[in-house]
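Below is a structure I'd like to ask you about.
A single protein chain has been omitted from the complex, and every remaining protein chain is retained in its original position.
Note that the chains take the letters A, B and C in the order they are written out, and that residue 1 is the start of every chain.
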Amino acid sequence: MDTHIKAGLQPVKEYQQHRARMLISCPDSPGIVAAVSHFLHQHGANIVQSDQYTMDPEGGMFFMRVEFDLNDLSGKLMGIKSDFQEIADKFQMDWNIFPLNEKKKLAILVSKEDHCLVELLWQWQAGDLDAEISMVISNHADMREYVESFGIPYHHIPVTPDTKKEAEQRQLELLNGKVDLIVLARYMQIVSPALIEPYRNRIINIHHSFLPAFVGGKPYAQAYDRGVKIIGATAHYVTEELDGGPIIEQDVQRVSHRDNVSELKRIGRTIERVVLARAVKWHIEDRILVHQNKTVVFN
Amino acid sequence: MDTHIKAGLQPVKEYQQHRARMLISCPDSPGIVAAVSHFLHQHGANIVQSDQYTMDPEGGMFFMRVEFDLNDLSGKLMGIKSDFQEIADKFQMDWNIFPLNEKKKLAILVSKEDHCLVELLWQWQAGDLDAEISMVISNHADMREYVESFGIPYHHIPVTPDTKKEAEQRQLELLNGKVDLIVLARYMQIVSPALIEPYRNRIINIHHSFLPAFVGGKPYAQAYDRGVKIIGATAHYVTEELDGGPIIEQDVQRVSHRDNVSELKRIGRTIERVVLARAVKWHIEDRILVHQNKTVVFN
Amino acid sequence: MDTHIKAGLQPVKEYQQHRARMLISCPDSPGIVAAVSHFLHQHGANIVQSDQYTMDPEGGMFFMRVEFDLNDLSGKLMGIKSDFQEIADKFQMDWNIFPLNEKKKLAILVSKEDHCLVELLWQWQAGDLDAEISMVISNHADMREYVESFGIPYHHIPVTPDTKKEAEQRQLELLNGKVDLIVLARYMQIVSPALIEPYRNRIINIHHSFLPAFVGGKPYAQAYDRGVKIIGATAHYVTEELDGGPIIEQDVQRVSHRDNVSELKRIGRTIERVVLARAVKWHIEDRILVHQNKTVVFN
Partner (left out) sequence: MDTHIKAGLQPVKEYQQHRARMLISCPDSPGIVAAVSHFLHQHGANIVQSDQYTMDPEGGMFFMRVEFDLNDLSGKLMGIKSDFQEIADKFQMDWNIFPLNEKKKLAILVSKEDHCLVELLWQWQAGDLDAEISMVISNHADMREYVESFGIPYHHIPVTPDTKKEAEQRQLELLNGKVDLIVLARYMQIVSPALIEPYRNRIINIHHSFLPAFVGGKPYAQAYDRGVKIIGATAHYVTEELDGGPIIEQDVQRVSHRDNVSELKRIGRTIERVVLARAVKWHIEDRILVHQNKTVVFN
């Protein structure tokens, strides 16, 4: 393990210095792709990847993700954003541009079960999650030594019925405005609505079932009682409705009558950590657009 | 296509003349396997396959499937059954012996959508479903020519709100006591409770969703609205509770935001027919035991 | 089963009257997307779906698939093609436009095993393969009645060592210039090189596949001896190198020590027919571009 990486510094790669991604959602109408690609071409950008999708061609929504190279990106970015507003207004776009040399800042929230956290840190250290992990927050102290060994700050904020208000307040202070994405890596507390609103579509949770089956707290016991032959996990954005937010990714594994509840949990843990890491990776790489309660994932 | 097979005659293979399968469910207690295998050995049978499973070793249920060869099976079967009753009583067994030279008789019920029926007939004709298809019953006339080309009787029993009672009565007369297994191959009518009771755990339905998610009539539309990333189908035994019976088999396929409702249905059809055919095959091969609302599948 | 469909007539749907797909392969350079989308916009076309992919951003190849709507498509198509040539020349494009109201013509070649043929005909009849099946050619007579019941011409061309030359000549006369795609649905004869050249990337074959691979004539027996845990199938375009052409699609299924050789073959058949049908569907929908020996599949 490289101690530079342990200290939390993932170097910006050469090609990332002049690459950016643009995300667009708008009502569909003729000429959008032409306008966007013409604009980028005029401004000297070279499109290296472009995906688009029209939900219901007749009067539906249009979604686009463009990855482009541009010399002197940092110098030109503000100007490009300013120039693009005219096109954005014309087509009523929700849009944004993310330069790759500005790594997204992540906070990971975790309770007792460590498998998702360990997976995220391992993938991050292996260079597979191209982000900065700014902090880990837990209502337990257990993982402090492990997390700090990566050079990542660890905040232990215990939550009890009495201190819940206060704990949420401390979380808000640590998080709000300081990170770009919040990952609930088996964090077993309800997230404060005061956090959900500013982090709309920027809080990812992993649910230990194949949603929408088995909503709630004991999905593996429910799955066992029902004798399902396949179990799964679901990564989704957090909304005010419990386990009801836009689904980002799901995966499953075959089980049999031989698997008791604890075996189902064991199998489930591997699905959970893989699915959560995939969802986080896609968010970091600006591959996800949300419309109403559904995601468009360009992967 | 072999015209002999078209006429509905699947020959009994040589090895099937002297092979049988025994299914046992009982409360677990020491000595069951010893008693059963000792009994079979004493009666001259050679076990070629044996599976057992104990649900919760402490005071749980025990399930066993034994496949054995026995010379002069037909001549000895009644005697063996009679002799075994003593062991069965001692261990409070639910049990049965199925000789392989008596093919199970199937009735297939179908409505307009033909994909599951076509799959079952194709697999049956290819020799993959070792059963006799005694009849097809449909509330539509569309498939008559196709079904009859296999030499299988086709009964068109229209169902309208006015004639429902009468239609169920005709079904009962055709089916009850005459077939061993009823397969609902996308049969879109509720099955009469008068049929469910005598065919407990012998009516297989295919549900076009990954149960227990999306119970009810429009699962693909629900799946699309929820933006799921994986869709599935579930084969289950029919009970009085709609879509709530013991699950036999499930399978899934990955989908994306690009798949609209009609594309989801198309993908779903392939999952449905494969899952249903697998469940029917396992039932025919005596691989399924049911306990409460769960299946034990020895496959 | 609708007798109109049986007669081979799949109606052109309303939306297909004015929709077309454009496929482009060329060396990557700045401005391609802008040029193409600007061109289409200027000519009154509305892009409903667009995918592109750049293989190795630095000096690699660029691939694009655009699906667009255009009023009076039939009237304008020739003009558009003519106008586009200027852009095509500038970027050294391989390109084509396929209007959806001209259905691709398919020939299916089959030997004794019928599972892939049955699947293709079933999917075609269900409307899932939006093409015209112009003929079935077989070196056996077995399937004539079945194929002709769909209203599809059946050509029985026996192949023996003595008549091989002559048989190939008859095939060439039936096929060359008369169909757009040739599907080898378990056709167990080597295809004549005289057919491969004019049908470059337009002949699809299905081949069983294993981890690890087994060269030779009895792969299922070898797979059994080696105890593989997964078997699969590969659909690929036919080239002069046996089983070495560009891979279109693959899929697998889990097996176990309990599956004997004939069971492996049975499972393999289901994978083969599903994989082949998927590859044919993608080709029909103009989703596949080939570069050197690999495919880009926009699905």
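As a working rule, a contact is a pair of C-beta atoms (placed from the backbone, for glycine too) under 8 Å apart; a residue touches a chain by one contact, two chains touch by 3 or more.
What you are looking at is a predicted structure, and each value in this text was computed from that prediction instead of being measured.
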So which of C:Gln171, C:Ser209 or C:Thr270 would be touching the chain we can't see? C:Ser209
Please identify which residue in C:Glu67, C:Asp180, C:Glu249 or C:Asp286 touches the non-displayed chain. C:Glu249
Option touching the unshown chain, where B:Gln52, B:Asn101 or B:Gln189 are the choices: B:Gln52
If the hidden chain were put back, which residues of subunit C would touch it? 53, 55-56, 209-213, 224-230, 232, 234, 243, 246-252, 256-258, 260, 292-297
Considering the whole complex rather than only what is displayed, give the residues of subunit A touching the chain that is not shown. 1, 114-115, 118, 122, 126, 128, 142-143, 145-146, 149, 266, 269-270, 274
For subunit B, which residues touch the unseen chain? 15, 30-34, 37-38, 40-41, 45-54, 57, 69, 254
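To be clear about the criterion, only the chains that are shown with their structure count from here on.
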By mean Cα position, the chain sitting nearest the middle: C
Pair of chains with maximal C-beta contact number: A-B
How big is the gap, in whole Å, between where the Cα atoms of subunit A centre and where those of subunit B centre? 43
For the pair subunit B and subunit C, the C-alpha centroid-to-centroid distance in angstrom is 36
At which residue positions does subunit B touch at least two other chains? none
